[in-house]
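Handing you a structure now.
A single protein chain has been omitted from the complex, and every remaining protein chain is retained in its original position.
Chain naming follows the written order as A and B, and within any one chain the residues start at number 1.
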Amino acid sequence: MSLLEVDHVVVQFGGVTAVNEACFTAEEGRVTGLIGPNGAGKTTCFNVISGLQKPTRGKVRFDGRNVSSMPVHRRSKRGIGRTFQRLEAFGSLTVRENVRVAHDIAQGVLGLVRPSKGDVDALLERVGITAYADERADSIPTGTARLLELARCLAGDPKLLLLDEPSSGLDETETDVFGDLLKELAAEGRAILMVEHDMDLVMSVCDEIHVLDFGSVIASGGPQLVRNDPAVQKAYLGYSDLDDDVHHGASGSSAEQTHVDLPAVEQTQQVPMVPTSGEARP
Amino acid sequence: MSGVPILEVCDVHAAYGRIEVLRGVDLTIPKGAVMALLGPNGAGKSTLTKIISGQKKPTSGDVHLGGVNVHGAGAEDLARVGLCTIPEGRSVFPNLTVEENLQLMSYAGVSAEAVKETAFAYFPRLSERRHQLAGTMSGGEQQMLAMSRALTSDPALLILDELSMGLAPLIVDELYDTVARIAESGVSILCIEQFARTALRVSDYAAVMTGGRVVATGEPEEVMETMSDVILGGAA
Partner (left out) sequence: MFDLGKFLAFTIPGLFSGAAYAIAASGLVLTYSTTRVFNIAHGAFGMVFSFFFWDFSVRQGINEWLSLALVVLVVAPAVGWAIQRFIARGLGEGPVSVSLVVTVGLLVGCIGFATQVYKPEARTVPPFFADSKPIEIGEASVTYHQLITILASVAVAAGLYVLLNRTRIGTAMRASVDNPDLLKLFGGKPDQVAALAWAIGMSLAALGGILLVSVVGLDYYALTLLVVNAYAAAMLGRLKSLPLTFAGGMGLGLLSSYAVGYLPTDGVLSKVGGIVPALFLFVVMIAMPQAQLRIGQVKGMVSAPLPSFEKAAGSGLGLLVLTALLAGAFSEANLLLVGTAATYAMVMLSLVLLTGYGGHVSLAQFTFAGVGALAYAKLDQPNLVGLVLAGLVAAGVGALVALPVLRLTGLYLALATLAFANIMDKLVFQDERAFGFNGALTAERLSLLGLDISTTGKYVVVMVLFFVVMGWGLLALRRGSLGRILIAMRDSPAACGTLGLDMRWFRVGLFAMSAGIAGVAGGLFAGLRGTIGASDFQFFNSLPLLLLAVVFGVTSVSGALLGGVGLMLLNNNPDLAPIIFVIIGFGAVLLAKDPNGLANQLFRVGRLLADRFGPRIMASLPALPSSGRADGLDPTAGSASRDDDSLVDVTGDTSAAPGRGPDVEEVATHVAPRG
């Protein structure tokens, strides 16, 4: 049985269905990717799993238990940790204090068990933000704040990590290091469920990928399988106009291209590009 | 590209707090042209939209609309002189009825009656739902309502931000038919999309943005190649 099972979850906002009968799982010791175009309902799924959003219908099972009606903090105590796409760091506190708060909360006996400074610093070290330890969290770069959220989350030693676009804001080298960290965390026996737009990262670290479109899972499988799935192509390229005659040359060639062009396959870039490394991508 | 371009963005920089999101954007749209602006999440496309539409002040650089520097003009002033911006997400008022939403579109200068007439003629479904609250309609219907503003207000420049976000392909197709029709009537359009081909289908030119800069511009065919790298390699 999977650690996390999302079972026919539906979320409606007014007349808009953000999540539509979504079903997927995440396994211990594996990195699971949750991908899909903007507005596909990925973050809403995370909100449902972590308890911030009540589903209109459907169930969330965690560790063999239906947690659908459990409040946020109890789910966290049972081992669901998450980070946020739109950052939720404690802006008035320093980076180290952010992690200490998480540590204190996780200890349960507030203030009575002194968090050893070592624990907190070890977490900062592990995600690689020691240099920022004494900066206020509202003054650090986006990528660093995401790592901070991860460190904060790890303070509670969760069984399931929900990471919402964790690599956005990181440069290429940082992303590589981060990928290794993810694998390491999974190897410790955690389940990692990750919403991510960086396909290089997704393809290199995920053991399994679920593709969400219009709130439903349209494909699941390993990176290779998902990459070649026509439904995924269609979801990602918007309206798939394979036989479009308006710009036939362009679309014809690139329809073909998209199959070979997905990132795991090495290909030389034809147009000079400004590298995105190191740039803020909020 | 002759004559005065309808939109000229010159070396625009912008930041949220200390984080710079636009690092010198240059972009020109000739009169009557449809320009697709593509790029991955976080490239700065939406920020650029906000600056052109007057919702956000750039830290430096200029925006010229129809040859006039619109520095310091508010969003509502620009809207009244013919800039129609349909922002990302559902740009309708959820707690107003369809009819009331349409009524507010008359601020752009066309009478409320004429707005309703055009909108209902083009989207009969809206007519059926005229007394329904906009927020209770499906995403596609809400986007149709939003598009009605572009359709009825006869703008000088239309900015569409992520029109297709979260919508089924069939509906996106239908919306882009509307865009094509608006374009035929001579309206200049800036069409911002994360995912490419839907927008390229109706575009005369395309530009690719990433990391806060425009990294490629040209005919859709040329840009498509750049695009594949940026969108599928970088962020898809």
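In this section, a contact is a pair of C-beta atoms (placed from the backbone, for glycine too) under 8 Å apart; a residue touches a chain by one contact, two chains touch by 3 or more.
Since this is a predicted model, take the numbers as computed values, not measurements.
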Of A:T17, A:T32 or A:S50, the residue touching the omitted chain is A:S50
So which of A:C23, A:V101 or A:I218 would be touching the chain we can't see? A:V101
Going by the contact rule already stated, which one of B:T47, B:S164 or B:T178 would touch the omitted chain in the full complex? B:T47
Where the missing chain touches chain A, by residue: 18, 36, 38-44, 47, 50-53, 71-74, 76-77, 80-82, 84-93, 97-98, 100-102, 104-106, 110-111, 115, 136-139, 142, 145, 149, 152-153, 155-156, 164-165, 195, 197, 280, 282
Touch residues of chain B, complete complex, unshown partner: 16-19, 21, 41-42, 46-47, 50, 53-55, 74-76, 79-80, 85-89, 91-96, 100, 103-109, 112, 149, 165
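Just so it is clear, only the chains that are shown with their structure count from here on.
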Separation of mean Cα positions, chain B and chain A [Å, integer]: 29
Can you list the chain B residues touching chain A in their complex? 16, 18-21, 23, 40-43, 90, 94, 133, 135-139, 141-142, 162, 164-169, 172-173, 176, 193-202, 210-213, 215-216, 220-221, 224-230, 232-236
Could you list, by residue number, the parts of chain A that touch chain B in their complex? 14-18, 37-41, 139, 141-142, 168-169, 197-200, 214, 234, 236-241, 244, 246-247, 249-251, 253-254, 257-258, 261-263, 269-271, 273-276, 279-282
